[in-house]
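Shown here: the complex without one of its protein chains, the others still in place.
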Amino acid sequence: MTVRDALNTALDEEMSADPKVFLMGEEVGEYQGAYKISKGLLDKYGPERVIDTPITEASCEINQIEAGFTGIGVGAAYYGLRPIVEFMTFNFSMQAIDHIINSAAKSNYMSAGQISVPIVFRGPNGAAAGVGAQHSQCYAAWYASCPGLKVLSPYSSEDARGLLKAAIRDPDPVVFLENEILYGESFAVSPEVLDSSFSIPIGKAKIERGGKDVTITAFSKMVGYSLQAAEILAKDGISAEVINLRSIRPLDRATINASVRKTNRLVTVEEGFPQHGVGAEICASVVEESFEYLDAPVERIAGADVPMPYAPNLERLAVPQVEDIVRAAKRACYRLVPKSAAA
Amino acid sequence: MTVRDALNTALDEEMSADPKVFLMGEEVGEYQGAYKISKGLLDKYGPERVIDTPITEASCEINQIEAGFTGIGVGAAYYGLRPIVEFMTFNFSMQAIDHIINSAAKSNYMSAGQISVPIVFRGPNGAAAGVGAQHSQCYAAWYASCPGLKVLSPYSSEDARGLLKAAIRDPDPVVFLENEILYGESFAVSPEVLDSSFSIPIGKAKIERGGKDVTITAFSKMVGYSLQAAEILAKDGISAEVINLRSIRPLDRATINASVRKTNRLVTVEEGFPQHGVGAEICASVVEESFEYLDAPVERIAGADVPMPYAPNLERLAVPQVEDIVRAAKRACYRLVPKSAAA
Amino acid sequence: DDQTLLTIETSVPFTGHNIDPPSRSVETTPKELLTFFHDMSLMRRMEIAADSLYKAKLIRGFCHLYDGQEAVSIGMEAAITKRDAIITAYRDHCIFLGRGGTLLEAFAELMGRRAGCSKGKGGSMHFYRKETNFYGGHGIVGAQVPLGCGIAFGQKYCKDETVTFTMYGDGAANQGQLFEALNMSALWDLPVILVCENNHYGMGTAEWRAAKSPAYYKRGDYVPGLKVDGMDVLAVKQACKFAKEHVLKNGPMILEMDTYRYHGHSMSDPGSTYRTRDEISGVRQERDPIERVRKLILSHELSTASELKDIEKEVRKEVDDAIAQAKETPMPDPSELFTNVYVKGLGVEAFGADRKELKSVLP
Partner (left out) sequence: DDQTLLTIETSVPFTGHNIDPPSRSVETTPKELLTFFHDMSLMRRMEIAADSLYKAKLIRGFCHLYDGQEAVSIGMEAAITKRDAIITAYRDHCIFLGRGGTLLEAFAELMGRRAGCSKGKGGSMHFYRKETNFYGGHGIVGAQVPLGCGIAFGQKYCKDETVTFTMYGDGAANQGQLFEALNMSALWDLPVILVCENNHYGMGTAEWRAAKSPAYYKRGDYVPGLKVDGMDVLAVKQACKFAKEHVLKNGPMILEMDTYRYHGHSMSDPGSTYRTRDEISGVRQERDPIERVRKLILSHELSTASELKDIEKEVRKEVDDAIAQAKETPMPDPSELFTNVYVKGLGVEAFGADRKELKSVLP
């Protein structure tokens, strides 16, 4: 099952289970360039519940007016509906970020529980390929810094289905960060995952691969890279444990710390900018809770600290590669001495 | 000299030195509620260069349309002017954040140096008093995660003058995070600080107080709290070194690491949300560069991980207090065992 | 008796944009007029008392008062039901009262007490009353407009045959998201009324300095609009009734309420530097919404001047009692720091400023 189909079936099942769930966003129905996550849903649920596709004169598309449509989505959630707001990419969510933070994340608190906001903001996040600086940013660290939001980021088809279903059922605002490059990827799934009752608990990481020598944390596309790195490390006799974070907020500090207490070494991996990133938080959390277990400096692999360049050779340098993870893990295991290279 | 006057004189001198410098923003001329940082400048430089104050029919105020006026400011910087854009508070910068990140921070890179953006975004940041969840957020970690931006946060009058002058003269976009509560505070300043040529190098932290037992990093209002904490700790025989970060991006990793290599203990202090915060980054940086020097877990003091409540008793619990810093420093020095309290 | 039908002319005619305005003749009853008088007086008194409490440092932070604008809330409420929804900005105390909130809840919130309508966690700008469809209380200028359109979206989705009034100021009228939301509301025929409370200033900025075109009822371009004397409670009632019917059938509409705030923008603004005292006292003398109703009541001999004075005395007492009571109510329990961050906290730990000293499992 591809991640695209996983997301599509999750949407379909949750819409069929709860008439208050509806889709709005920039996924364009007739338009062939779109990512087609909501394929078939218009036919099934009609233009009242899939509000992006022009079919009747009464419906319209809502591209490129993110502040307005996000505000409308949040307002609908105030009223008790369960909107799923799609951003064509999360880069455009910056135009609507005030609504995500101030209107969605804080309302339940400010109203002492009167105004809950059961809404999901979803879409592709982070780097795609060759789309340049304005279309490649990762928003995981920003959103996950905000109390009131829950922030999920699936890797596999199992994740995509289980986490999206959990997000839609959750009574709080959820930011759901997908990855364009993963949409077409296929993952084997168990029958259980295909069951319509399937969902994954929010706030729990998954150990994708057990190991004893070094812990590697990652989310989204970087989980795949980390698994590849673990494969290579295994050949060198290093047993890496790969943690798929799944949830960036709440962050599963318990699973991470338990793993580090076992391996005594940590490599964090993410595609976003390094400063104030997810890796920094994980490092801080481990230092706070498991300092005495750490046998080596925490190694941080992240996007380069530059805007995303277009040229393919520069772009490759700007995002983590499998070999970066391998190298960092070896350093953590004292199999390598750090080099002091300059570009 | 108050921080307000420090900012005011810095603006005045830089406007007088360079006719391309102008002010635009939400500081309202006739309005008594404003923070009065730009007091007197309208009279001196006229409505063409202080573009917020209604004096002639041709001028207007530009409150509450942040996306538009920020975009206009950035465009003016593309053209070669040196705009200083004031946000009434940085909370409202979220409506304009796309321009700060995508239009300002990334342009020089995307254009390979053709379109530089010499602009300053300034205004009060973080918690004031009793203004609730939507008006109290700290944006230091968000902005400072973005390559292309420089992010400064002054504490004292010396900082305010020297950093603002440096920011205005700098050819890159600078986010300048002030603190409402500090505006009225007075600091002694040396004659050198009052000289119109004075400026502080961007990217360098200042050791506000030397010490040997524990390093405390802080910025903005929390520097004052940390100095108070150091005072108290001194009475208990603990010698704390207090680092005023001044610049959040670039972060002065060298000064921080050098201090920790000396004290072997670190407490980070900030008012913002903890996850992916400045403290997390500092912790990661020290673990990366000075792991073997650390004798105790890094202690992180930050805003509580909740939206800001209004009630004074809750509000007090939601932001760091001097005693929190003292306690954390003592823990770092193994003078206290951590308690596991629940609220 | 109380229920006799009276027909009264509005102060000035309505002006329409892309729409034929309703009649100037408004129906009312003696009872309604007396209720208006009582309710507006209560609001006025509440706001004046809030001013004193602020000066006595019992209220902190931002505090935006509504006195002068009471007719907008009261006229609107007279035209609609509590199943219709309202959302507004930070100038929200009286809107809350109009929706059925109590003085005690209001004052307790302002003082940050647990008896407050937001249990002391919201403060002056964040009053809510979901049970009567009052959705707050928003501090970010303009943000409430798309939110209100979203509530109307919900009403239409659920086929509730109700409408939403989304209130904003003349300053907010220049915010881009308003135009985005209006376009979508018009495309989708949402039952939403954009109520622009034009009190002629956004903080210290006169409308003409903030807007090239301060004809806010026309700013919807393709969306119909109506200009209303917002100091005339009967005109407001008439306009809101008209608008509610209109939007249920045809989609959004703008009502520009010509109104005035007596107080400064918030408590730090004396409100007298960017406008003249003459301007303020002129409005008080000629257009005050409460005095207008007093005159109507007296000229129609529905009550005597001294009976009205009694109402005012009684109102004053209601307010004083509520304040006294509010002062007795406790602060929120410290554990409230960690409640309502989420509806479903998932048993996750959240941290205080010193995470090793203060943490809590989220409920």
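When the chains are written out, they are named A, B and C in that same order, and each has its own residue count from 1.
Just so it is clear, a residue touches a chain if its C-beta (ideal position, glycine included) is under 8 Å from a C-beta of that chain, and two chains touch if they have at least 3 such contacts.
None of the values given here were measured: they were computed from a predicted structure.
Remark: the omitted chain is touched by one listed residue; of A:133, A:266 or A:283 this is A:133.
For the options C:71, C:94, C:186 or C:206, the residue in contact with the chain missing from this view is C:186. If you put the hidden chain back, the residue from B:3, B:23, B:84 or B:110 that touches it is B:110. For chain C, the residues touching the chain absent from view are 174-180, 183, 186-187, 209, 211-213, 218-219, 221-223.
Chain B residues in contact with the hidden partner, per the touch definition given at the top, are 22, 48, 51, 58-60, 62, 65, 67-81, 98-99, 102-103, 107-116, 118, 147-148, 150, 170-172, 201-203, 250, 253, 288.
Within the entire complex, the positions of chain A that touch the omitted partner chain are 28-34, 54, 59-65, 67-68, 91-92, 95, 128-135, 274, 299-307, 309-314, 317-321, 324, 327-328, 331, 338-343.
We adopt the following convention: only the chains that are shown with their structure count from here on.
Using the average of C-alpha coordinates as each chain's centre, C ends up farthest from chain A. With centres taken as mean Cα positions, chain C sits 36 Å from chain B.
Annotation for chain B: residues touching 2 or more other chains are 67, 91, 95, 132-134, 299-300, 305-307, 309. Annotation for chain C: residues touching 2 or more other chains are 118, 120-122, 126, 138-140, 176, 336, 341, 350, 355-356.
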